[in-house]
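The excerpt is restricted to a subset of chains, each kept in its original location.
By written order: A, B and C. Residues from 1 in each chain.
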Amino acid sequence: MKTRLVRKGVFTLIEDVREAVSPPSEGFYWIDAHVDELASLQPLFGLHDLEVEDCLSEEEQRPKLEVHEGHYFIVINSIRFDDEEIFLRALNIFLGRHYIITVTRQKINELRSVKPILLQEQVDQPDVFLYHLIDRVVDNYFLVGDRIETRIDQLEEDILMHTKKSHLEEIINLRSEILWLRKALGPQKELLHALNKRDLKLIDNQLQHYFGDIHENAVKIAEAFDTYRDLIGNLREAYQSSLAGRANEIMRVFTALTTIFMPLTFITGIYGMNVDNLPGAHYRWAAYGLLGLMLVVGFGMFYLFRRKNWL
Amino acid sequence: MKTRLVRKGVFTLIEDVREAVSPPSEGFYWIDAHVDELASLQPLFGLHDLEVEDCLSEEEQRPKLEVHEGHYFIVINSIRFDDEEIFLRALNIFLGRHYIITVTRQKINELRSVKPILLQEQVDQPDVFLYHLIDRVVDNYFLVGDRIETRIDQLEEDILMHTKKSHLEEIINLRSEILWLRKALGPQKELLHALNKRDLKLIDNQLQHYFGDIHENAVKIAEAFDTYRDLIGNLREAYQSSLAGRANEIMRVFTALTTIFMPLTFITGIYGMNVDNLPGAHYRWAAYGLLGLMLVVGFGMFYLFRRKNWL
Amino acid sequence: MKTRLVRKGVFTLIEDVREAVSPPSEGFYWIDAHVDELASLQPLFGLHDLEVEDCLSEEEQRPKLEVHEGHYFIVINSIRFDDEEIFLRALNIFLGRHYIITVTRQKINELRSVKPILLQEQVDQPDVFLYHLIDRVVDNYFLVGDRIETRIDQLEEDILMHTKKSHLEEIINLRSEILWLRKALGPQKELLHALNKRDLKLIDNQLQHYFGDIHENAVKIAEAFDTYRDLIGNLREAYQSSLAGRANEIMRVFTALTTIFMPLTFITGIYGMNVDNLPGAHYRWAAYGLLGLMLVVGFGMFYLFRRKNWL
């Protein structure tokens, strides 16, 4: 747990978190805690049992805003990539008049990357801090969206070019990811709508307009994911059609070859019969004549099938 | 039927249920009845005919809250596993100012497992009892959700690894279960929204905030089941594609073998013809030469098909 | 047309319908008319032209409640079975302060089966009569629902056990029935919601709570039909997969047999060639040796295909 006094975006580390209970003469306190350290903060800042329970939960959290006496409780999910997998990590925030407490179980990049912005914007208020933090969290969803869009386009092209059986698993994994993310985007939109529109005393009215900008982004992301889900239908269709088409084509070639050899074998059968007076069997060039005939029949059929686009 | 006086979470068994009609000096009464015992309770607590009818019904019940003069009637479904099957069991609750009546047809685990919590939290009010009871009921849905998620993931993997015809039945059963549970989750959400948001005199205002926490869980579960339903599409697709793919592959091998033997048989046919002067038929090593030719043709085709990925 | 004076559930037949225009000293009048007899009732009870038009229409009717000066006009569809087919029959009801008029084109069972209930409950008011009548109408939908559920389960099992081509037609008919009934269930819910919630002077406030119970049933039925529609997807899938699987399997057996005979025929071809010095052709047991070889090759392939689960 790190307690910082933030004044015009400049951090001063505070030793004892209890100092943060009363308002500073200037700026605000930012307490950055691990979920396991929450127990000691609860009595100091009057956190509700249910809030603590939510922070401690290892389940996926629904983004939300809860208005309590003296502070707000905000949950939002940060998104990140690691080795081609997408992870959602709950970021729990307690926003007070003169402090902001961020509670996380795992490292969340945005808590680090927000720092230079605070300095640059000379942030002096906890609600402004909240805005920049959530702004960064939501912006990262665009990166994931772009990546998914790229994967869809790439996969579509791959499948149309050269379908492989492994594409099926890729389609299925991609759809799973899109469906799970879509589920998470609904409540995120609601949270940002609340931060923009609800009458919130701890957030400056001017600032709420800025949350409207993030809300717009959240809506854009959710709409994009709805479209991704629909586009997956393209992949499925391309995969099934291409695979079936390729299987049919190979079978067609095999069957065509068999079909071409049938009449040839039939001719050899005729001249293989042990009957008297097979016409021409005793001519000198009989064998060559028959071979010539068979060549003509075989290539004739081959040419015919080709011309009919059957082969 | 068991009648208990509950004081700070401690139970005292009461012999005569009629004692529970008037408020105790401290704590509240909990009457735990079987549906068949409801007849004797109806006049004592002024239960409505329609309420009794609902409790007696053997049909699946929709979760609901009905506000009556003097008491509330609450129906919620408890979920449980037995031998890989999911059962919903109606839990009927009558909440009064100084009593709570639970009416069930079958054993409901939550009525047992809630007891230690009552003791620990020193529960002294019927509405707090109600909260802990419903909290446990709803939490059990998460277990079912996790189990279904596991089954989906497992089945997906199984199908992609080695599709079997029995997977079809498993997919169908899984989808049925998800669809029936989804249907039950809609009204459960409504019930918990009502307990959280409606103006309810028999439930402490502070406590209604706690019901909001359960409502949030109910929403999470319902969203998860919507996603499960969509994910089932993955299973269907994996099954169909894999099965069709496997069938095609086997047929392809068979057909390829047939196709390879066609020209070989054709060559034997040529030399089986009863014509004079078959070229080379009387050479000493004719048979071996032809066998060699046929090996070359056969393996040539085999190699060609392999290289084209047709075999 | 039958006109009855109903007092505490006891019927007294009235000769002249005009008597029913003015209120009885006790009880109410129930006029049970055929649509063709409506013309004579219209002026007596001030029925609206559009109401009469609706009753006379041979089209399917949408359930509805229309509030007129002095009476309500209610349309609901009764459901019944005949020879495995489902029929909806419009039941038109005019509810007045002291009378109820039921107008039908065909026999409706509920009009008969409601009578013992009236006697038992000693019904003395037309709105109570209306409640019991609609209660019975809606309850019958559960029977249809259960029947459809049974058919779905049975068909699913049949298809998985032994798919037949006739199953396709059964699936299609079942889906048609479910889709048409689903369409009818939406407005039925609306009607019952109106009877429960709207401010209706001709229906006792206490009684409206009872209509809420029917409304709950109507919602349950509609939700069940939504689920039936989704479950039909299971049948379609089971049918298509099973049929395709069976067709593939038969073809596989045929093709495998052909494939097994190809090398055997090839061997006979080799020894059928008219070349000198066929190796071993003049050994005494050549024929038996070759037959033995062919047996080994044939059964070897058969065994191989079996072990690979291809046959």
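By our rule, a residue touches a chain if its C-beta (ideal position, glycine included) is under 8 Å from a C-beta of that chain, and two chains touch if they have at least 3 such contacts.
Please read all numbers here as calculations on a predicted model, not as lab measurements.
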With 3 identical chains placed here, how many copies of the sequence make up the full complex in this file? 5
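The rule we apply is simple: only the chains that are shown with their structure count from here on.
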What chains touch chain A and also chain C? B
By Cα centroids, which chain is closest to the centre of the whole protein? B
Report same or different for the chain A and chain B interface, where same means the shared residue numbers exceed half of all residue numbers found there. different
Report the inter-centroid distance (CA atoms only) between chain A and chain C in whole Å. 41
Inter-centroid spacing, chain B versus chain A (mean Cα positions, whole Å): 25
Mind pulling the chain A residues that touch 2 or more other chains? 272
Note: in the complex, chain C contacts chain B through residues 142, 156, 160, 209-210, 213, 216, 219-220, 223-224, 226-227, 230-231, 233-234, 237-238, 241-242, 244-245, 248, 251-252, 255-256, 258-259, 262-263, 265-266, 269-270, 272-279, 310
Where on chain A is chain B touching in the complex? 48, 50, 53-54, 59-60, 62, 64, 165, 168-169, 171-172, 175-176, 179-180, 182-183, 186, 236, 239-240, 243-244, 247, 250-251, 253-255, 257-258, 261, 264-265, 267-269, 271-274, 278, 280-288, 290-291, 294
